[in-house]
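With one protein chain removed, the remaining protein chains of the complex are shown where they sit.
All chains are identified by letter, namely A and B, in their written order; residue positions are counted from 1 within each chain.
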Amino acid sequence: MITLQNINKTFRVAKRGAGFARAAKALFSREYETVHALSDVSFSVQGGEMVGYIGPNGAGKSTTIKIMCGILTPDSGVCQINGRTPWKERVAHVREIGVVFGQRSQLWWDVPVMDSFELIRDIYKVNANTYQRNLDELVEILDLSEILKTPARSLSLGQRMRCEIVASLLHDPNILFLDEPTIGLDAVSKIAVRQFIKRLNKERGTTVLLTTHDMQDIEALTERIVLIGKGQILLDGSLAELKARSPEGANAEEMVAALYKEYEI
Amino acid sequence: MKLYMKYFSMHLKSQMQYKTSFLFTTLGQFLVAFATFISISFLFMRFDSVGGFSYEEVLICFAVMMMAFSSSELIGRGFDRFPVLLGNGAFDRVLVRPRNVVFQVLASQVDFSRLGRFVQAVAILIYALPRSGIDWTFGRVLTLILMIACGAFVFFVLFVVYAAFSFFTIEGLEFMNVLTDGGREHGRFPFSIYGDGVLRFLTYIVPLALVQYYPLLYLVGREDNVLYALTPLLAMLFAVPGYAFFRFGLNRYKSTGS
Partner (left out) sequence: MIYLKPYKALFRIRFTNSLQYRAAAVAGLVTQFVWGFMYILAFAAFYNSNPAAFPMTLQQTVSYVWMQQAFIAVFFIWMYENSIFEAVESGQVAYEMVRPMDLYGRWFTMTTANRLSRAVLRCIPILIVAFILPEPYRLVLGGGAIKHVLFLLSMILSLCVVVSFSMLIYISAFHTVNSMGTRIVVGVAGDFFAGGYIPIPFFPDFLRTVIELSPFGAMQNMPLLIFNGYLTGNAIARGMLLQVFWIAVLVLAGRLWMRRSLKKVIVQGG
């Protein structure tokens, strides 16, 4: 379903020093440094799997997701998703995936959520029956019927995130990428979102890949975790395995903290 | 097209949420254009002509360029605001949608407040046309339409080029205003008055003179050669390098992510 082989990605970043003299110097010459965002990243995900993709900030999580969504082209390596290379067949590829960026909204700020959904329906050319079925189902599970006529700007963060998820699923994607879907949510919303993702995976068999800093997300959702640090895959295994090598009684948070420490990331 | 109308109505709905802000922005657009108009009138209280062109001829020129610019801006504002789209990450969302990128950027913004300038342009045209002494033939009416339509198109391509530059530099973008806003502002006079250098640049590099100076000569009856009336069509070739540049920028974005 998803295969990444030896994906490499480097960025050139301009050095920007503080201070008066350095700023004046930068007027005339600028130094660059090369950052290895991803080095030889390989992993694969089976259909229907739920995978937690974790690592500290700047480890390369977003870069990987962007490559898998077809937004970024890697320097080298192979990536096959649903039998396609994302950055080569963008349009066909994105039709079959759903993406939620936790920090950015795809809803229109000033118009009722429903209008945003209908626009998405037209963008993806979802046929009327499928759309209605999906919408009814999603709205019911996520308890959104009350707020469909509300503009996104008046929604709470939790309500908005639930709508974001609906918006990403209206076209029946078989893979869902969730980039920090629970960031900033209150406890009730977090639980609702988690339950929903679980149900989605179970009932529709949707493959889910999620990045998060919230270890409870991982604990509640995924069987398998992939740990990335400094652009390299450091660990790829089941949560159970991880538990086995951790001290007795440690919770997910502590396990991951121990991991970060172990790999010095 | 149907999808574009959908976006269009969404934008209308959104902007009507902020009626005061919308009205004032429209008013502002109108006023700036009006101040420019008054400046021209003041100048022509002292002078009879500039570079051989009369007040009425200059006004036609002014109105045509403003109309072209504002209609282009009304539709093409998505490209004008493209740096914002890049900056806040909304462009990534564009890339994960199964639609043409250019179409989506185009649809990402429709700014109705730009109507202020358009209204001003229409008013000036209505004022200037009957006074211009133009002998209206079918060919001349067509020339006027071509000037406005192709002018809008050239400005639109300039917005696309502007957006393409923002793949490379956000900071240095301001210089593009020389061509977009500058084309509108300085286009109020026939480009020939700025001298041969400017005219040549605007003929061969950025073909704004092809939708302004040359067809104007035909419109006001100084040139009978029909080719002058057809130069606006030639200007549309500008889209080829413009679009290629955008694709080039897009590929770069995909490889650097910034």
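Note that in this section a residue touches a chain if its C-beta (ideal position, glycine included) is under 8 Å from a C-beta of that chain, and two chains touch if they have at least 3 such contacts.
The structure presented is a predicted model; accordingly, all values stated were derived computationally and were not measured.
Contact with the undisplayed chain is limited, among B:Leu31, B:Ile126 or B:Ile145, to B:Leu31.
The omitted chain makes contact with just one of the residues B:Gly87, B:Gly133 or B:Gly172: B:Gly172. Only one residue from B:Ala149, B:Val198 or B:Leu234 touches the chain missing from this view: B:Val198. Remark: the residues of subunit B touching the chain excluded from display are 20-21, 23-25, 27-28, 31-32, 35-36, 38-39, 42-43, 45-52, 169, 171-175, 177-178, 182, 185-186, 189, 193-195, 198.
As a convention for this text, only the chains that are shown with their structure count from here on.
Rounded to whole angstrom units, the spacing between the C-alpha centres of subunit A and subunit B is 40.
Chain contact summary for the complex, subunit B toward subunit A: residues 2-3, 6-7, 10, 13-14, 17-18, 88-90, 92-93, 95-99, 251, 254-258.
Of all residues in subunit A, those touching subunit B in their complex are 11-12, 63, 66, 69-73, 75, 87, 90-92, 94-95, 97, 99, 101, 103-104, 106, 108-111, 115, 118-119, 122-124, 151.
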